[in-house]
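The other protein chains are all here in position, but one chain of the complex has been omitted.
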Amino acid sequence: MPNADTQLMPRGVRRSTPRQFLLWILPWAALLAFGVYGAGLCLVKGLNQTHMDNRFAFGLWIFLDLTVIALGAGAFFTGFLLYILKKSELKAVINSAVVIGFICYSGAVAALLVDVGQPARFWFTFWHPNVHSMLTEVTFCISCYLTVLFIEYIPIVLKNRKLRQIPSFLVFEFELHKLMPVLAGVGTFLSFFHQGSLGGLYGVLRGRPFAFREGFAIWPSTFFLFILSAAAAGPAFILLTTWLVSKVSGKQLVRPEVLPMLGRISGVLLVPYILLKSIDTLVWIDSTSPARGFAAYQYYAWKPFGAWILFAEIVVFGLAPALILLRRRLRESPAWLLSAATLVCLGIALNRFVLTIQTLALPTLPFDPFMSYLPSWQETATFLAVVAYGVLLYSFSFRYLTLFPQEKDLSC
Amino acid sequence: MAAITPKPARYGMAIDLDRCTGCGACMIACAAENNVPPARPEATPRTGITWMRVYQISNGAPFPDSRAAFVPILCQQCGKETPCAAVCPQEAVETDPATGIVDQMPQRCLGCRYCMAACPYHARYFNWWDPQWPAGMEKTLNPDVATRMRGVVEKCNFCHGRLHAARARAAAEGRRELHPGEYLPACVEACPAAAIVFGDLDDPASEVARLARDGQSFRILERLGTEPKIYYRTTRPWVRKAAAQPGPASAPGKEPVHA
Amino acid sequence: MGFTRRDLLTFTGGTTAGLLFTPVPWGLLRDTAVLSENWPGIPQPLHGEIRTRYTTCTLCPAGCGVRARCDGDQPVGLAGVPGHPASRGVLCPAGLVGHHLAFCRDRATEPLAHGKPVAIESAAAAVSAAIAACGAREAVAILDPRPGRAASLVYRRFLAELPKGVHCAPPDSQPNGPFGIDLENTRAILSFGAPVLDGWLSPGRVLANRSHFQLIQVEPAYSRTASLADLWVPVLPGSEDEFATAVVRALQGETTDAHAMDVARTLLRNKPAIAVGGGPAVARLNAVLGSIGRPGGFLPRRDFTPVTDIASVPDGSIRVLLIEETAGGDPLPWDLLRRKLVPQDPVLVALTPWLDGCAQHADYVIPAPMYLESLDEAPTPAGSTVAGFSLSPALLTAPPKLAAPAGFVLRLAHDSATYPDILKRRVAAIKKGGRGAVFTYPDAKSTRVSDIADLWKSMLGGALWLDDPLPAGTARGADLQVCAGPPGPALPPNREYPLVLIAASAPPPHGSPLMSKLYRESGLRRPANAATVHPKTGRDQGLADGDRAIVTSRAATFPVQVVFDPAVMPGVIEMAGQAVSPASIRRA
Partner (left out) sequence: MLSHIIFLGLFYTVLAVLSTTVALSLYRAGQDFRARRAEAICWHATFPDLPARDRLCRHEFTGEFSHRLCDKAFDCRECQQHAALVARRPPDAAPTPREADVFGLEFPLDRLYHRGHAWAHPEPDGTVTVGLDALGARLVAEPEAVVLPAIGSHIQTNGAAWHVNKRGAHVRILSPLDGQVVATGGPQDGWYLKVKPDGGRLDARHLLRGPEIRPWIAHEMERLQASLGPADQAPTMADGGVPVNDIAAAYPEADWDAVCAEIFLLP
């Protein structure tokens, strides 16, 4: 009965009718079901269901993982700014950021479990860890950080109108919330590491001169570039989602100054990223790659991945949005702000694509051809399942939990 | 088992590209020796399992001046910063200090395939399917090698089973050292052109060490700095160029292969 | 007081924490590990006593020595016999996994009459009846894929009893007639399409001598041999003989054909030189080169059994045809065979281990033992300069209801002897002749026949008997005429068939499933359905690399996969096992 439904929603905010909500949920649920079926096939029948092969050992899924985890970085970075640097304006989006982070990371982990050939052995990594492997670092940090996000999610859930009527929940939430800075601190620490090690993942491949980078200590330069780029992309993604949600739900969710502020944060971080990325690229072209017998130009001799991809990555999707976001006047206009944010997110995706897909497509053996790869429907379905899962979890959270505290005051 | 600890060695190969006729005996012998299953109907060159794979290379000249050569590629048993061993998250890849052989432990492999992305020689293979043999043929499996399951990576290990057998024999005779030729991988034994010379690179007296030293020998992607232990030999300049020099420039006439 | 929510929380928390100190979760972990480590449904090898046994490969005429590593009685690995005079201790890819053939699909396991299982006796009776019912001018023929065996002798005897018995063999079954090739001393080989580096004679022997002969390959196809030869002369399809003649004239200083002169020069510079690959002109060329009966050339040997080439049997003359098919043999030219049969209800008997070969057309199928399943023989190794003989002891236990072809023919002849008896007689004859030496596999030693007490026993243990060479100068050049004829004359391409179809090396019709490593899992060898064309030729026909297409020749049409290779002669289509003929290709 609708009454029970409204009883679960936060007071003082409007939500769509159960009927509308159902109509919104159904297609996504269907997509999720379809995707789960595809993933199930891969688990039961094995990875022969995918179009990956011995040459394209990684495919759509790894690209997905790297991208969503970069976009999910908004959670840790917002938390870091709010709880550690006490940037209290970010209270307006922190809940949403946490939920998005949780969705991205849990989705990525789920995809990874389908991606490995022997999912039942996932815990072997904790049993006999090879601490020199970036993947170990990633596994450990991501599993820890997912726990952090889960714990950060709990208070938001406990504040649900029905649940909060249970005193013990409310008290626990209150006490937990007092320790949030600790979690934010740990989360930040973990995020810095695994965002980095995701970059390291490819930077350390000395067998793949296209991806290999020199670095500091045990970490290749991509380690640091990934941290920066993720930190820059995270806020941009929160900006986009917040805008999107308010468009879809037709409500003002945050005060008008919040989004431009997020944009500014993104822009400020983007500038050093682009700078370092350019320097890194030059060093790589000039010394790293040639030192391993590979003239850098030859990578771009293989169509379709010409030098344009490098240009797009650095200028179109990097410099351009950075400049837009740094100009107050442009930032204030929604059109500019949103297109810039979009560019930033796309740029991250492109960067991850280049590192995962292009790296594998390029031949290393002199007499080896260029490889191309198109995901199978099972792969694509699994990919879509993660997306659908995200939309669903977010929709429910938005309907029944308080993701945007300012909404209540803005709605009257 | 043997109480005698075998003498450490650094096993390697010298493959004479001028002798190889690309008959594929090495690939077949390897598959039979190591219980590699036959292809599934859906299998392609990109999903098949061939620990030893012979590539055909061309001088790139069109008809009628084309010349071909054949390059057998197996795990190059990298001796330094071994790319696959460095990246495996759960130590399923080990380099045996006593032999220099890089070994893959399928029982521990998670199937993340990170090692495959890391290997510049594409010498690692993933079990995309559960292994299957025609009814009755499982009787012909080599008792010295365990079969692998779906979802794990495998690769050449210089016929580990043969090494153990040889060591056991030596130990039984109270020897620490293996006689040269007492332990040979299946491909070496099977090559009808005797193109592959196998032995201890650290033993200056050994044939393979001598060949590795002489001017005709080179290693593929040597500049990656991973110290591979497979040496290739040829007197034909174009073969050396096509096999040793990375990049599209050195391998003309390459057309993209589509999945 | 009642059970409050807080109690519940405390309880759950406590239980979870407590569980970690019990073996339960760790036990579960271990079990998942064990499960994933011994993955269900995967065969694991047996572990019996390891023994070494010896036999001889009968899959092809090379007759290579085989060292089998056996787990109990089951061979688990095959290898060459070190020092084996014919095979030089190596096996070809197919030979290395010959022990898998017994487990292949499409095996004939019981006698069939018109597709229905019958007892061997009734099958034999029916065949005898058919033979008896032959008209006066109707022939009974046995197609012997490998003349020169003791089995061949059985066939000859049986056919001799009949009013019109023909002992015939497929084309090319004895490439050089009574001659062997003295590879060890040859300095140059001029090959007209012979797959010199791709399974010719016995691969071990050829490759062992490769370093000291020049190889000139005259062939339209960019074959394995052509691609590796010291010189490749890509002549137009069907003009091999023409070129041979040109070379002859060049040697006699009569022509100005640049290629021919070039080749002639090489031959003269590297003597002794031989020309191989068939055709009268090639025979002439050898005569001119003086390579017959000379060291480094063609040397005569003793064991030649003249046999009728099936191609030369008059069409429509055979009423009853018994076809022996070997385990590793090439597919028989079925169109050719059918022409030879009488038009009305001929009787075709297939003595074969396979159901998918000539058995498809046969009225009676007599299942022959698979390689290694029964005691068999290997005649003179291909290209050997002296007669030879070895036994091929069984390593596998054969399923019941099989009958060796020779055994079946003995049964037809109402001869009480069995095939092994025949083999025994052959060995006895060798012993009696007292010539030659025996190379025994286990100890890799050669012993004079005269010094061996029990020849049969040592032959059973794995051995190769080699005759003594014939005294020099006993060669008769004319005999080299029996070399294979030239591939059919090249018909000029026309508008309907703008291209020429030529043969590329074909995958063996039967082989271990592991052969997939070469043909499907690595692309080292092109699969049977690959049609290789020059990129330009392909594009002119509106094709792209990797396209599925249809090749149409006068004879038939085949679905193919297009492969572009700039090395291939423009204007030709290279396809596995195709006779030269005009053809067209279009996208499917």
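As written, the chain order gives the labels A, B and C, with residue 1 at the start of each chain.
The criterion applied here is as follows: contacts are C-beta pairs under 8 Å (C-beta built on N, C-alpha and C of every residue); 3 or more make two chains touch, one makes a residue touch a chain.
Computed from a predicted model, the values in this text were never measured in an experiment.
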Given A:S168, A:Q252 or A:S333, the one touching the chain that is not displayed: A:S168
Residue in contact with the excluded chain [from A:L8, A:V36, A:A120 or A:C144]: A:C144
Listed residues A:L190, A:L355 or A:L403, member touching the removed chain: A:L190
Touching residues (missing chain, whole complex) on chain A: 3, 11-12, 129, 131-132, 136-137, 140, 144, 147-148, 151, 159, 161, 164, 167-168, 170-176, 178-179, 182-183, 186, 189-190, 402, 405, 408-409, 412
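By definition in this document, only the chains that are shown with their structure count from here on.
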Partner chains that chain A and chain C have in common: B
Most distant chain from chain A, judged by the mean position of its C-alpha atoms: C
Gap in Å, rounded to a whole number, between the CA centres of chain C and chain A: 60
Inter-chain centre distance, chain A versus chain B - centres from mean C-alpha coordinates, in Å: 39
Two or more partner chains touched - positions in chain C: 36
For chain A, residues that touch 2 or more chains besides their own: 118, 121, 124
In the complex with chain A, residue positions of chain C that touch it: 5-6, 9, 29, 32-33, 35-36
Complex contact set, residues of chain B against chain C: 19, 21-25, 27-29, 31-33, 35-36, 38-39, 43-45, 47-50, 53-56, 58, 62-64, 66-70, 107, 130-131, 133-150, 186, 189-194, 253, 255, 258
Partner chain B, residues of chain A touching it in the complex: 46-48, 51-58, 115-118, 121-122, 124-125, 127-130, 132-136, 139, 201, 204-209, 291-295, 298, 301-302, 359-360, 363-374
